[in-house]
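Omission of a single protein chain aside, the complex is shown with its protein chains in their original locations.
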Amino acid sequence: MSELTHIDQHGHAHMVDVSAKVSSLRTACASARVFTRADVVERIRKAEMKKGDVLATARIAGIMAAKKTSELIPLCHPLALSKVTVDFLLHDSGEIEIHTLCRLQGQTGVEMEALTAASVAALTIYDMCKAVDRDMIISNIRLEEKEGGKSGHWQRQGGTPHA
Amino acid sequence: MSELTHIDQHGHAHMVDVSAKVSSLRTACASARVFTRADVVERIRKAEMKKGDVLATARIAGIMAAKKTSELIPLCHPLALSKVTVDFLLHDSGEIEIHTLCRLQGQTGVEMEALTAASVAALTIYDMCKAVDRDMIISNIRLEEKEGGKSGHWQRQGGTPHA
Amino acid sequence: MSELTHIDQHGHAHMVDVSAKVSSLRTACASARVFTRADVVERIRKAEMKKGDVLATARIAGIMAAKKTSELIPLCHPLALSKVTVDFLLHDSGEIEIHTLCRLQGQTGVEMEALTAASVAALTIYDMCKAVDRDMIISNIRLEEKEGGKSGHWQRQGGTPHA
Amino acid sequence: MSELTHIDQHGHAHMVDVSAKVSSLRTACASARVFTRADVVERIRKAEMKKGDVLATARIAGIMAAKKTSELIPLCHPLALSKVTVDFLLHDSGEIEIHTLCRLQGQTGVEMEALTAASVAALTIYDMCKAVDRDMIISNIRLEEKEGGKSGHWQRQGGTPHA
Amino acid sequence: MSELTHIDQHGHAHMVDVSAKVSSLRTACASARVFTRADVVERIRKAEMKKGDVLATARIAGIMAAKKTSELIPLCHPLALSKVTVDFLLHDSGEIEIHTLCRLQGQTGVEMEALTAASVAALTIYDMCKAVDRDMIISNIRLEEKEGGKSGHWQRQGGTPHA
Partner (left out) sequence: MSELTHIDQHGHAHMVDVSAKVSSLRTACASARVFTRADVVERIRKAEMKKGDVLATARIAGIMAAKKTSELIPLCHPLALSKVTVDFLLHDSGEIEIHTLCRLQGQTGVEMEALTAASVAALTIYDMCKAVDRDMIISNIRLEEKEGGKSGHWQRQGGTPHA
């Protein structure tokens, strides 16, 4: 039976040993959603047409956060990421989708990096829009797909986000 | 009409001037939810009874992340937080509630700090449990209440989380 | 006669005591120049018209670097900056001007923060354009103006940059 | 024709994929100049004879900054640098030359690390001497030479610094 | 005769070149001791039985500090640690033993990482208990054993800690 990692036989947290794992090309994709109002999305979109600063700022924040993952998540291994992308889809309904991808040639997966990038991009959107919508909610931060490593390819079943 | 902050009249991102704002005691409360399976919550609970490491680790991660907020969110001001708490409620249904509180005597609010603490605590739970439930979803990261500053007291309307 | 600060009577580096200095509103403006080719500036400008990403990225990098100044410069005091702006002027000749402003209510000046923001914004432009112009030079990083503190207002004499 | 990197086909910033690049031994050399007054250089030199603190501090700051490059420059890859040196040449005319070298066995170059080390060493000199010369200018931050990777050996043409 | 590393032939600090060293599996074990009163150890032990927070917090702090070693120790190389553990032994006499282990497949040893983890775990215990015992002393931070690299296996002679 599979077990909680990061907890040794005495129940103590530790950074698990990955030195014996095979190095492979690993990719992880994650997503998040920001629920705001239609008019806020409209303002962000117009701003994007002019200067793109809200999304440009959130994109940079997400990329930089991916690189900080092992500083934030106590038991994550430090990783030399070889690729990070952060993209956005704006919906007229007042919803913003965030999609991230991280890649690495290494001994451990990059799920946490992709999830951290998505979370911090979402928090940055909140920060830049909170003056007009304090009620905004960040939801559905989740792993979408991963490839590489012993467990191979995995893809989330069921396309509809839930919470 | 209220406007997107952090964007100057030319649409450029900048860190807004707070030097003329009155210093007041500011508190913000945020929450997040992690949706996993009932058996994972059960394992975390038992682990907590023994050593408490999953939640203890997530709690420390959340507190340390609150202090890193201005490094993660590009346009956040560096703040000398005077209090941070991170708490958890485990539901048998397979849901984990995270509640955070940040406090500061200063010229700008601590909403982003409370939201960042909640997000990173949730990501840490994901990291420590992903070996047993890769499908876990982090949702409903949201501001619950704030106090202090020009806008005074604010509390979210409607107790039921949505997404 | 004025003396090198940060060196005690024995010649040892130390972080000088500012606890007895009066708290005042302090502002510093700095600038830097990136010398590249006309066609590179043209590409950056067109990119800016579309998405603005080179300059948007450099702007965010500069703002975030201002907040990291005391981590980078060994003897700088940690400061709670209340405002940071980073702006750009593109010249058809192939020159990019960077102008930064930092502000603080506090006991020590923000010159290093403004200079660090300008330097890192320039380095970011170099990074994003080095594939098309490895010869690029960053020059004329300098303080332009400062206000506040015991020495009051100061402005650089002579408008023409030299090197 | 070569293109701006770090911008995808839609004009969005991203951290480019280096996972398919060949790992090779890569070296980059950069330089910077600080223009101050003859008497400031004289004081630094005498201090160096006694305790060396101004240059020793700037050297340490430059080395530590090289290791922080991927935290400062948004789209830089995190790198496991295998060597960093920072050296100084003092000219009686009131000019300080800074020379840096970074080395790595890896999939991406270390130009930004060498340039960042030079910039932060220069900023540290500014910080330690600004009490006696606020007019100091940091100039000619530039790549001098690089080796390794697909593009092989490259050396700057023309030995005279310009700005 | 062996020489001080990190100092070049001119006596200047630099980050030594490890690019030509053979990559091997390297492990280092370190320890530290905190000397407090019997009743403080008793309180920590009881707390550990209930929630474990003092030691859980110190353990997380030690693990995270191991990952920060190259940011703290100026001439340390950045390393991608593959394993970190931090453990504690409580003695009724009022003494707390800290044992750490770091592992890496790489070109340079992990002694500093193991020592840094032990030091920061000890400082965290001090921080959490200083309200009840300000006199606490942290001692005997030392390397216990190392394996891998050119010098092979090494173990400290003499089991009794001294100071």
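All chains are identified by letter, namely A, B, C, D and E, in their written order; residue positions are counted from 1 within each chain.
Heads up, the rule we're going with is that a contact is a pair of C-beta atoms (placed from the backbone, for glycine too) under 8 Å apart; a residue touches a chain by one contact, two chains touch by 3 or more.
Worth saying up front: this structure is predicted, and the values here are computed from it rather than measured.
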item: Chains shown that the absent chain touches, full complex; value: B, C, D, E
item: Residue, one of E:A20, E:A38 or E:L72, that touches the chain absent here; value: E:L72
item: Touch residues of subunit C, complete complex, unshown partner; value: 8, 12-19, 70-71, 74-75, 77-80, 106-107
item: For subunit D, residues in touch with the removed chain; value: 51-53, 56-57, 60-61, 64
item: Interface residues of subunit B (partner: the chain not displayed); value: 25, 56, 59-60, 63-64, 66-68, 78-87, 103-105
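To be clear about the criterion, only the chains that are shown with their structure count from here on.
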item: Fitting subunit B to subunit C on CA atoms, where both chains share a sequence, rotation angle to nearest 5 degrees; value: 120
item: Of all other chains, the one whose Cα centre sits farthest from subunit C; value: E
item: Centre-of-Cα separation between subunit D and subunit C, whole angstrom; value: 16
item: Subunit D and subunit E, separation of their C-alpha mean positions in angstrom; value: 32
item: Per-residue multi-chain contacts in subunit A, two or more chains; value: 12-13, 51, 53, 56-57, 60-61, 64, 68, 71, 74-75, 78-80
item: All chain pairs that touch each other; value: A-B, A-C, A-D, A-E, B-C, B-E, C-D, D-E
